[in-house]
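Sharing a structure, written as structure tokens. Questions coming.
Heads up, one of the protein chains got dropped from this complex, but the rest are sitting where they should.
And then chain A:
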Amino acid sequence: MMFMVVSTTPRPDAGRGAGPPSGAPHRRRGRIFARIPVRFRRLSLPYLLILPAILLELLIHVVPMVIGIWMSFLKLTQFYLRNWSAAPSVGLSNYRIAVDFDSAVGSSLLHSFLVTVVFTVLTVALSWLLGTMGAVLMQGAFRGRGVLRALFLVPYALPVYAGVITWSFMLQRDSGLVNHILVQLHLADAGDRPFWLIGDNSFISLIVVCVWRTWPFAFLVLMAGLQNIAGDLYEASAIDGAGWWRQLRSITMPMLRPVNQVVVLVLFLWTFNDFNTPYVLFGKSAPEQADLISIHIYQSSFVTWNFGSGSAMSVLLLLFLLVVTSIYLVATSRRRSDA
């Protein structure tokens, strides 16, 4: 199968003609410029243009990351908080504690990691499935399509806090809407209402809320991807006698593959790292059954006021995500070039 890859990379000669204006008032500057070879001048322009972005990227992402890695080798407790450069170095001991799965710290980190893996797989799968279904079903024009599309995007457009806090009210045991409906429908006994925010059910609640929040993103991107599939492909296949299902399998899904590759990766990273949803839904200490890793790390840093150990856990998480992402990208792009 062949793919049309739309390239947005600017051609190398795109900057031509943007050289410095030469004129009398600029004689001195012009002389300096003149010493720089023309080729170099042309080459450097794009870099100059992205320089501010690179500096900001360094400041906002890379510097804190490096400092975070440095912190993970320190014993950064309350005694050094005000002047944490004075915190003593402890080598790898923060890491040793984090991966010592026999200890309370390590075993709870492992537990939280496994919970997060299961949670991420389920959430990404469900969000992707719903998003794809929604996008495919909305592909053909029908009355009310615009309204439905807008409606589907509401969870994504709502501020996280507003959306999730409403869920947490609805899921409360005594006064929540969910239990009220369950009791009205006689699915639950009024005297023994189920808990949704603590205990085993909290895991289900978390998945439902997260899927509710993330599937519109998959829907939005896949819908955009569908616009790019030329209509004559469907017409041609229809003439060849392909039905809806056949079209979906042989045209829609293969054509969407590059989009899917990105959507699944982004959903995975977002979901795995999700902090806001569990934090707003459960508060500071999430129930064990729904103890996602980002909130677990946050909680264990503040619980003992040892930010070095929290940083070590964060670095481990970063490494894990890097490895998964690289494997994923290598695997998916190989498949693409094989095809």
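We take it that a contact is a pair of C-beta atoms (placed from the backbone, for glycine too) under 8 Å apart; a residue touches a chain by one contact, two chains touch by 3 or more; residues count from 1.
The rule we apply is simple: contacts and distances are computed from a predicted model.
Visitor: Look at the options "Pyruvate ferredoxin oxidoreductase alpha subunit", "Rieske (2Fe-2S) iron-sulfur domain protein", "Polyketide beta-ketoacyl synthase 2" or "Carbohydrate ABC transporter substrate-binding protein, CUT1 family" and return the one that UniProt uses as the protein name of the missing chain.
Guide: "Carbohydrate ABC transporter substrate-binding protein, CUT1 family"
Visitor: Thinking of the whole complex, not just what is shown, which of A:L81, A:L137, A:A224 or A:I327 touches the missing chain?
Guide: Result: among the candidates, A:L81 touches the missing chain.
Visitor: Touching the left-out chain: which of A:F195, A:Y234 or A:Y328?
Guide: Reading the full complex, the residue touching the unseen chain is A:F195.
Visitor: In the complete complex, the non-displayed chain touches which residues of chain A?
Guide: These residues of chain A touch the chain that is not shown: 61, 63-68, 70-71, 77-79, 81-85, 97, 103-105, 108, 161, 172-174, 195, 197-200, 273-276, 279, 283-285, 287-288, 293-295, 297-307, 309-311, 313-315, 317-318.
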